[in-house]
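Other chains dropped; remaining ones untouched in position.
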């Protein structure tokens, strides 16, 4: 499997995701945002960080970069796209995913391990997880408060496009287990064609026992065919 | 403009100092030159009051690659790896504008580390606020914490440890000290010393604006009522640009084009150019028209004194300009040749084809004033407190008071606002004795911690100075690291006051003794004087930042209890020293007497023996004992795990409060498996270690026979309540 | 019950609610990192005529207060107490209706 990681000025989880991908046997290439051609890849990752400082709106400026046009083309032709944290924000800014990520409800940056539940394990990104499996995974963001309009929300539910929801240790999905105010506790969603996943939690931080746990591993192994 | 006394004073210079300037120049300076002198001669840059004392600190050791005097200290951690680290204060700017003050503090210390060729891998901070009930405290705390997070999170370097303390002595003068730690290759360290004639001096990074003009003088001036009105142009941090600058510099450092590199910190272009020239014994000429400016019509004075952030000065090898510029273009940063090295030994400033200032470099550096200020020895109160004469309280209530006090409360409210995990090498985060960071792609790690004890230092500076070094050393040891070296940030009041100068001299005496004995040299640091308002000085607050090495990475030792029914051992002798304790302060508002005595022999012995036990995998968990005493330490081990403890009552000691709350030094609590007890005891005996088996772990409850029984979940709640309700 | 009635009465008597807009800008000479990046991006997108752009904040406030002088005083207090960082920001209050 070939992967590409797009690097913007201000990306800062690019090395982390590259390490995780290589550990999972992806053949990975880093792609600088000024480039106009993408190497042939089965998976494109837009990593976390603060592209362009997250100035204006998080993800907005990266959403206008040269390389993004290529990403959009690849997405439309069915390439798998994974946006993590800032990557998710960039995907919503480009319109590849619907909705938006607002400031966390407490207006503070939040970094901690939270629990998420696998709602849909029937996607290319999540098939190695069990349905309703509870994962412990790190979040680190200022703007992770997912918001979308009622119609799209219904669509997300009806078409089973919600992959992860925030929950507590025992799997309860409620306001208390919602760290950032996301609508319906949403932590990660797919597009209708199910080839694009955007998620706020950081699976790349959960692939090494000595650092954390290995709850992120199956996301990457799901992608390996 | 004719220079008069008022102008001289406004520049923070004494009249005698102005006389020396005239002598050195053999003429009157112009305003630009005066500004440059004021920046270079103030306390912040010249260390004029502290230098003769700092010289006494031990700075050498086999582990030291570079001691004080460079942008940051460098130590050897084996193989080809070096660790580069330093701590710095940003107290006054943070009091004026907490968010930006703290943010730019982080930005500044990061530049000190990556200038030397190191990729920063961890950030720490020591922050001190006034009393929680003081009207300014809450917004200062909020601003400082989000400023630290705002900068570190954005640039993508984990903030992994720190300390947060409240004490009314900081009501009008908070402390914000930031420490950065980086990793470099031993043979790829970059220094600031200029070499060679006619070499290009290159300005890179952000443009220069009218930010913090005279910031360096401000940092060295006492506050008065008007200081909030003075409102110097506050420096705003731009972590995004810093990230670009860092990546660009590290990229340029991959080949051999840099002769010397220096960040523009306090006193910006002035101090960076003077520093490079003076270290190299050269002159430097700058064409100020070339300086990239953000605002229109900036004057040479403004350019030379601006403290705009995210800028660097580089001296390049011949013919490397083109390649270097390419890198900075890639990162969208300014790259301008603004001058060259000369053989004149002068700082020569040209503007519009005219020489607008010319000063001998040595007048700004080696000939800067040096003071041996008067100081007096502390007359410490040797009062003994008799607990029996105090109002009776229950152990449980006393413990709850401590665990729910602002200073001992769980700091997750703060640390959850910092990205602690980015870079994926944080093995142990905030909340333990020391954070543990893996060296990327390697099987080894470093441990880092910052510590201070202002109350101890106030009551007896020599002991206090020794104590913080020991506590810091102990915190690293407690996670299984061999302590290697420290950086220090010396926050004190007005050095022109002989009591304050005495606190400074004596604290340093204590630090020196401890560092020498523990082979724990000082490799970098920072002095911040004039912390105080209207002649009210803060308590002496030296902050120690230590780095230790974990040579072979297995799971590092953390402090939460791991198992049911394992043995709990107290290492070190308990005398029950209760004066200056957190127990007396929180329960009786008594802050009196001497700090606990520091016995360096025991400290070293106990710590080294503990490391031996750890290296033979005999330890399940370990925690050092500090403020709050034995029972506080045990509570902290219980409240983050599902296991409590059943602790025996002391047999010998008369007073149970002194036993459980006394703050005697050189002690640890460890948890070991029952079956390993004989092996562990044997090692203790071989090493002459005093220890006591004080109890066992058990599920759910922390218990002292007949005295206390409390659910660990409740302990956790108690420990978390204060911040959540503040 | 009494309380509720009182509240109702109160809000009735102040029917003409006022609406204000506050514009908060960075002081001159203070670095605006956001504006800088936005400016570069716009220029890269082909907006050559852009001379400068500075970013600030905007608040829209509805007040239960019909006396304009009192209202402005209150808004001013809000600005000073919370909305504006007086060290680095300036502000302007405008009545919308």
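Letters are used for the chains, namely A, B and C, taken in the order the chains are written, and counting of residues starts over at 1 for each.
Note that in this section a contact is a pair of C-beta atoms (placed from the backbone, for glycine too) under 8 Å apart; a residue touches a chain by one contact, two chains touch by 3 or more.
Remember, predicted model here, so these are calculated numbers, not experimental data.
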Only one copy of each distinct protein chain appears here; what is the full stoichiometry of the complex in this structure file, written with the labels shown? A x1, B x1, C x2
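Simple rule for what comes next: only the chains that are shown with their structure count from here on.
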Just say which it is for the chain contacts: an open line, a closed ring, a star, complete, or other. complete
Would you kindly tell me how far, in whole Å, the mean C-alpha position of subunit B lies from that of subunit A? 36
For subunit B paired with subunit C, centre-to-centre distance based on mean C-alpha positions, whole Å: 39
Of all residues in subunit B, the ones touching two or more other chains: 238, 240-241, 332
Got the subunit A residues that touch at least 2 other chains? 52-53, 55
Please name which positions on subunit B make contact with subunit C in the complex. 96-97, 99-100, 206, 209-211, 231, 233-238, 240-241, 294-295, 308-309, 332
Partner subunit A, residues of subunit B touching it in the complex: 146, 149-150, 153-156, 238-241, 243-244, 330-332, 412, 415-427, 438, 553, 555
Taking the complex as given, what residues does subunit C use to touch subunit B? 27, 29-33, 36-37, 40, 85, 87-88
